[in-house]
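Here's a structure for you.
What you see is the complex with one protein chain gone and the rest in place.
When the chains are written out, they are named A, B, C and D in that same order, and each has its own residue count from 1.
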Amino acid sequence: MNKLLEIKGLKTYFYSDDGVVPAVDGVDIVIHEGETVGIVGESGCGKSVTSLTAMRLTPGKVVEGSIKFNGKNILALSDHEIRAIRGNEMAMIFQEPMTSLNPVFTIGQQIGEAVQIHMNYSKQKAKERAVEMLKLVGIPRAEQIVDEYPHQLSGGMRQRVMIAMAMACNPKLLIADEPTTALDVTIQAQILDLMKELKEKHKTAIMMITHDLGVVAEMCDRVIVMYSGKVVEESDVISLFTNPKHPYTQGLMKSVPSLDGEEKRLYSIQGSVPIPGSLREGCSFAPRCEFAMSICKQAMPRLEEVETGHLCRCWLHSTDQGGIQDEATAR
Amino acid sequence: MSQSEAVMYATRSPWSMMVSRFKKNKRAMVGLWMAVLFIVVALLARWIAPYDPTAQNMQVMLESPSFSHPFGTDEFGRDILSRIIYGAQISLMIGIVGVLISVVFGVALGTISGYFGGKLDTLIMRIMDIFMAFPSFLLALAIVSVLGPGMSNLMIAIGIFSVPTFARISRSSVIAVMNKEYIEAAKAMGGAHTFIIFKHIIPNSIAPIIVLSTMRIATAILTASGLSFLGMGAQPPTPEWGAMLSTGREYLRTAPHVSTIPGLAIMFMVLAFNMLGDGLRDALDPKMKL
Amino acid sequence: MKQPLVEVKNLKKYFPIKKGILGRTVSHVKAVDGLDFTIFKGETLGLVGESGCGKSTTGRTILQLLQPTEGEVLYEGKNLVGMNPIELRKLRKNLQMVFQDPYASLDPRLTVGELIAEPLNIHGLSQGKEKDLRVEELLNVVGLSSYHAKRYAHEFSGGQRQRIGIARALALNPKLVVCDEPVSALDVSIQSQVINLLQDLQEQIQLTYLFIAHDLSVVRHISDRIGVMYLGRIVELADKQALFQSPKHPYTKALLSAIPIPNPLLKKERIILKGDVPSPANPPTGCTFHPRCSECMTICRTEKPALKEVDGQFVACHLYN
Amino acid sequence: SNSSSPSTNSSGAGAQAAVEPKDLVVALGAEPTILDPQDSSDALSNNATELVFDKLVTLDKDGKIVPQLAKEWTISPDGKKITFKLREGVKFQDDTPFNAEAVKITFDRVLNKDNKLNRYSFYSEFIDKVNVDSELQVSFDLKFPFGPALTCLAQAAGAIHSPKSLQEKGKGVGKAPVGAGPFILKEWTPGTKLVFEANPNYWGGKPKVKSITFKPVPENSARSIMLETGEADVISPVVPTDVDRLKGNDKLSVLISSSSRNLEFVMNTTKAPFNDVKVRQALNYAIDKETIVKKLLSGYGKVSEAAFTESVWGYSSVGAYPYDPEKAKKLLAEAGIAAGTKIQLWTPEGRYLMDRQIAEFVQGNLQAVGLAVDFKKYEWGTYKNITTNPKKDNYDIIMDSWGASTGDADWALRPLFTTTGSSNLSGFSNAEVDTLLDKGMKTTNPDDRKKTYSDALKVIKDQAPYIFVLDNKQLTGVRKNVEGVYTWTNERLILREAVKK
């Protein structure tokens, strides 16, 4: 399989009056053609910023790292060239279907815009394409809906429209940033179903950002777990769920109440997510980790392959003790 | 946890955060200092004014700015600098007292209207609509005509003239706060109306009022000077800036400084309060629609 | 054995939709449309359903934060509906609420100490030193410490805020706490902390919960019985084991099957419902679920099914006639 | 505004041949209100009616009474009847003939109380009856021998209407006047302009300009600029501060003519301390009239030396109180007035030339002699209402101005200084003055009258109910290519003889 997107050592920082916020602090992600990669992690850990940076849409500043998409260096492209990729080869759907559509343009105009830009379609043809796309995402009365405005649709329908819009130019990569979080379970099921269907049909690779482990289990081939701006674990979905390595991943899995088991008390990770930018020595999860060792408080471990295809950033699994020095000198 | 830890951790109240945001805003700080300067000048007028602002000296009438009269003299040979200095007192008084009047009435009406809603709300807002249907300057003009010219009447007119605006803003701000869950929480705990209004509603809806007040001081000063310009404001020989400008108009060609300088004074004082208001808004809530 | 704490009888809450020149009421949003259920002392009654189905409205009308359109809410036998305000205010001590949004439910201008002391002040319960001690005690109960008391709510994380909200609700030693989606705004790892806290408290001080949520796994974890709501009505109400093992109502079945399971090895059969939840302003005739129901019969289009007991579970569905 | 006819376009006039009559543009401080001469008394309206209407008699450039529609007249020996012989062949602007009937109809209208016209009392006071003696002879029966009768008939209110127009338009004549004068009202856009066109059939010969346009321009400086730029040919009034600059322009001239108007401060003699003549005299000494005239009016005025101005018939100088603050203080002390005594000084603003400024200056003067002056400026509408009656309104010192519109001493003094005078704002009551003024009114011999008034003026000066400050000058700006423009002392701007080159 070919590497479609390759993010290496990405650091995206926000500079404000209150200081620097290292929202993304050294992230490596590879997505192959046609593959669905899940990115999970707590709120604020940098999932959205990572994905936005991949499209060069983040308001933050990329201070380090590289992003290669389909052989092109995203960070080095001209504005014109990056625009040619956005919405065309790489498309995005967002968490909030309510606010992600422009309220003053019709559905048709908004779906058609991308094909007008990227495929030089005429207005008329763009509209036809929009209808076609609406039908594809299973919207009834597509011919009418195409002339309606976002506020006339329900949340689920809007998310379908978002998907239609993203898929309009047959992108190679679809970035879905929590596409179902705002939706009800029954609607979520509809949308996930649709995404699976589209993915199979068009061989689109998907970067699926979510915090719902259920969604990950259902949708993804591979999973990346992020914590506080860094990737802490990466593996194929089955091995992650059956054999999570990182204490954070383990905790995460245990704290979800299960639907079949019968636990009296839930497992809980103590403490709360660190505020990014509150600089701390060592592993950022150490303060909440029940296995924390003294080294954990001193140095950040590296992301290492602990089993084939299973990477983890944790001293418990680290084979390379020299990493301490490496990281320490890197600081 | 220990006492020392509590001390070490500086708590940041919404107020102190606002202050620090405000301090970072250069324009706001310039506005603040300008306003402070005007206030100090007004307070110290008796000591810093070089001449009696009403003392006539026909020997030096309509003189251009010079060393002995830095801003020149007017048609009675009065020192314009001294009149500007004393005029600061008047403009500030009108602005501040006028706005205080509107704040008290406007906030009371707006809060009652927004909090209780229903028929009372409709009644109050319809009355406000009637006032708002007048272009505001005409309303002020009508009120001063009724009350007659003079400082206190001017303040009352300016006060009444802004009541509807304050009522509206405060009402919408109250309604916004009413929709917050913490109001529901207070109700759920069994809090009485007055408790909720004074403890939660007013403190949380007051931010736009503070900003509006500052900006309205600016408007009030402008309006008052406009009324004085039309001869319906302060009584001569009171050194009201608008009136000074208006009388100086006769000499616009021969002695332009007589009307130019009061105009600049008005502009800078208004500017100070506008910058201050702007800064307050940005510090309190940049999205505020004012 | 089971003593009823709150009995809800034919509870309805309609919101008027106003229109026209004179603002006449032309129709109603039937947010809650005839609920009958009982909350027993010491239990947790879970309430699930899709967004807009009337869960929050139910909670609020029970607490009299909204005036019900019809029906009764009996608290220990006393009808809260239409009770005189002073008496009601006194009773409120026993009925508290934890809100969904930990950011909006705490007044940003008060310190945590003031926030927690507020209910004590309102009811004039304790003064001075005693009050401070009580605040400290409450903070400790929810796992915070007294040095937090001087800080403002915005300086806390979501989970901590939710703890503050819980401390406030507990200040008056309530009997019933209505939890309106107390964990849906929280991260998974924080969510479990709060759930555990709620459970611990229930054990310690014999609280009764009405627990509203849309996350079935959470509801299942915490509740003793679960009511499933659809468009302002309860379609199924049962013991949680029964509900999960043998859901009766087609909607419950679909709902349960729709939940993604965090286990990639387990592929289960999905019932995917067509369409969206209809608007409560304009609900379908008959059984409000019939347009989305795969087992819809003719009677479903015309007649509203009543909530009936079937095998120890309460279901409102014509399939069980 | 309406699309202006070419006749009103003044700027394009320069290129036309010199013989062709041109359009004259006149910028005035305000707009006429009503062009019904019997229903308006303001100078601005009268300026306009003087163009449209002719009267039985009128005043010439020098203020002498001269025939107009009446060729000649006789006064009966008892002074109670005046008979006019009318000019023949005169036609009104609507082509109806002018005759004795028209005169009677016009005067009967104003003398009828039910018509409630503005000038009712002005004439009804002395005219008893108007008789048509023949087609071209009309006689007036007076209630008593009235010295200034002819002068009154020469006022704007003496204008004769076309009876047809009166009958047809009723109250509407004020908007569409028809007289026998040299100009016809062509267009009136309220607030913007009035256009009068030359009456080609005027009995006195066709006027020398094609049209006259009145424009209301309240801003003093704007008027001056219009004159400078040629947008206006004549402006009135010119503010004193602009005179020197305008004079410096070789295309312009400023007519400085005397006026029957003076400016004065009225003391309320019905209340303390102004019931004390010493106080009143003291205040007269306290005011620096010289400086007011020199500085505030740039010298375009004259310090008053009597209760009315030089240009009024019957004038004699009785001398001004000199500026002597020390004497003022002494007199005040003698009258037992403590320093710091509070008095009120009221003034209108924008009504009279430099009114507020003068009052403000006077305040300074009065404070300089130890009085605490509470200064109040009122807008005219209010001022007029609160300064009608010294007893009722209870003011202290108010500014006032009086223009003896008849140009006769009687109207200059009787309303103000007789006990029952209609405008006695000072509440002044002096038996000697009452007798003298009554005598003056009823005397017909000019020399006797003059003597009587001279005596009255002296008493008034000594009793000092007023502080007479200054005699106004009329300042009219005229472009040098315009001739034949003059003013009457009662502030009427006479344009009917204007020529524009």
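Simple rule for what comes next: a contact is a pair of C-beta atoms (placed from the backbone, for glycine too) under 8 Å apart; a residue touches a chain by one contact, two chains touch by 3 or more.
We adopt the following convention: contacts and distances are computed from a predicted model.
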Protein name (UniProt record) of the chain left out of view, among "Diguanylate cyclase", "NADH-quinone oxidoreductase subunit K", "Nickel import system permease protein NikB" or "Acyl carrier protein": "Nickel import system permease protein NikB"
Contact residue for the chain not shown (choose from D:134, D:388 or D:445): D:388
Omitted-chain contact residue, chosen from D:221, D:298, D:316 or D:429: D:221
Among A:25, A:113, A:184 or A:234, the residue in touch with the chain that has been omitted: A:113
Touch list for chain A against the chain that is not drawn: 52, 55, 57, 79, 83-88, 91-92, 94, 96, 99-106, 110, 113-114, 117-118, 149, 151, 162, 165
Positions on chain D where the hidden chain makes contact: 1, 4, 33-34, 40-42, 113, 116-118, 120-122, 171, 174-175, 189-192, 215-219, 221-222, 225-226, 229, 231, 379-382, 384-386, 388, 401-403, 405, 411, 415, 422-423
Positions on chain B where the hidden chain makes contact: 27, 126-127, 129-131, 133-138, 141-143, 145-146, 148, 218, 222, 225-226, 229-230, 242, 245-246, 249, 252-253, 256, 259-260, 263, 266-268, 270-271, 274-275, 278, 286-287, 289
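Note that only the chains that are shown with their structure count from here on.
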Steps needed, at fewest, to go from chain A to chain B via touching chains: 2
Chain occupying the most central position, where position means C-alpha average: B
Pair of chains joined by the greatest number of C-beta pairs in contact: A-C
Chain A-chain D separation of Cα centroids, rounded to whole Å: 91
Distance from the mean Cα position of chain C to that of chain A, given in whole angstrom: 32
Graph class of chain-chain contacts, one of line, ring, star, complete, other: line
All chain pairs that touch each other: A-C, B-C, B-D
Chain C - residues contacting chain B, complex: 60, 63, 65, 88-90, 92-93, 95-97, 99-101, 104-109, 111, 118-119, 122-123, 145-147, 150-152, 154-155, 165, 168, 172
Residues of chain D that touch chain B when the two form their complex: 220-221, 239, 241, 245, 291, 295-296, 349-350, 356-357, 360-361, 363-364, 375-379, 382
Touching residues (chain side chain C, partner chain A) in the complex: 50-51, 157-160, 187-193, 195-196, 199, 214, 216-218, 220-221, 244, 254-255, 257-266, 270, 272-273, 276-277
